[in-house]
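Every protein chain but one is kept in place in this view of the complex.
Letters A and B mark the chains in the order given here, with residues in each chain numbered from 1 onward.
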Amino acid sequence: MPAKGWIEVSDTYCKGCELCISACPQEVMELDMTRLTPKGYHPAHTFKDGCTGCAICALVCPDAAITVYREITKAVPTPVGA
Amino acid sequence: MVATNANNLVYERPEGFTDTPTHYCPGCTHGVAHRLIAEVLEEMDLIDRTIGVAPVGCSVFAYNYFDTDFVEAPHGRAPAMATGIKRVLPDRIVFTYQGDGDLASIGMGEIVHAAARGENLTVIFINNANYGMTGGQMAPTTLPGMKTTSSPNGRDVETQGFPIRMAEMLSTLDGVGYCVRRSLHDPKNIRLAKKAIRTAFETQARGLGFSMVELLSTCPTNWGMTPVDSLKFVEQHMVPAFPLGDYKVAAGVAQIKI
Partner (left out) sequence: MPRELWKGNEAIAEASVRAGLDAYFGYPITPQTEILEYLSKRMPELGRAFVQAESELGAINMVYGAACAGVRVMSTSSSPGVSLMMEGLSYIQGTEVPAVLVNVMRGGPGLGNIAPSQADYNQAVHGGGHGDYHNIVLAPASVQEAIDLTVMSFDLAEKYRTICMVILDGSVGQMMEPAKMPEMRPMQRANWDWATDGRMGKRPRRILSSIYLDPIEEEKLNLRLLSRWKTIQRDEVRYKEYFLDDAEFVIVGFGTAGRVALSAVRQARAKGIKVGLLRPITVSPFPFEAIEQLVGRVSGFLVTEMNSGQMLEDVRLAVKGRVPVEFYGRMGGVVPFTEEILHEIERIASSKLSVDVDPREAWLERMAQAV
């Protein structure tokens, strides 16, 4: 069973560049066309289940806008870049 | 959903960053390079004794984003300023962050001689094949045939010369401890880039000489592409012209385990 994860995308930093969307291996991300950030961008978000907390979205994010969490099952998650 | 707490955390914005959102265009890989540096400084516990040297170019305001001391150099002179700082504060970590116009054109003298002297500095070199800040003019690294605002018909090598491969060029100098080229166009390469940045700072921390990481980067706005297409351009056109690899890894650096 794949790990269950979730992300938080900061409206302060996200510029809606879509790099996370194309990089997401689970294809669970898109721009949230119903919202605008204070800077006027549609922010990225997960639109369906399937996030594994792999953190690839955070790895490619140029604005360090994404915080990644993963449900603890047995193994300690491997931090990004390690 | 499980409660969000530190135990669940896989990734968060590095402490080496300030709270300031960057001024970079959406999708610009400057932000990725910045983030990797901040992560490495945090992991090595160096934020407290690092002094950065910002260039002139898009990253002129780099000093706003790192929670370290910073100075802002004249165009191309960052390696000279960094030399001045490092020579009087040898126990500090000093790095420059320079673009291709800054480092490979107007600052060619400064970078070559800082490397030749083996200044114990780290240089992060962003190669995105154009002058971003001034609106996308031809840079020393612009690819043959590539259109820019000052090579509107495409760079004609007959009259405008050939791209300069800095990592290869500097690797011939004996003062260089570590000199590599990486790319920021996909997750795998970003991981490799981070490891190289870590190795470069380790090189400096151990006094093993000049270290430089050249990073192939994007400029979606001036290239006239989406951020995603820009990454494809790097993979398809820039990597073949600027091959990724380790151009100089001195014996002492090769022993560093990360």
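Here, a residue touches a chain if its C-beta (ideal position, glycine included) is under 8 Å from a C-beta of that chain, and two chains touch if they have at least 3 such contacts.
All figures in this text were calculated on a predicted structure; none of them were measured in a lab.
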item	value
Which displayed chains the unshown chain touches	B
Sole residue of B:V10, B:M81 or B:L208 that reaches the chain not shown, by the stated touch rule	B:M81
Touching residues on chain B - with respect to the absent chain	47-51, 53-54, 60-61, 63-64, 66-74, 77, 80-85, 87-89, 92, 109-110, 112-113, 117
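Following the convention adopted for this analysis, only the chains that are shown with their structure count from here on.
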item	value
Mean-CA-position distance for chain B and chain A (Å)	25
Chain B to chain A touching residues, read off their complex	1-2, 4, 7-14, 17, 19, 21-22, 24-32, 35-36, 38-39, 186-187, 190-191, 194-195, 220, 226-228, 231
Interface residues, chain A side, partner chain B - complex	4-6, 8, 10, 12-13, 15-19, 22-23, 39, 41, 53, 55-56, 58-72, 77, 79-81
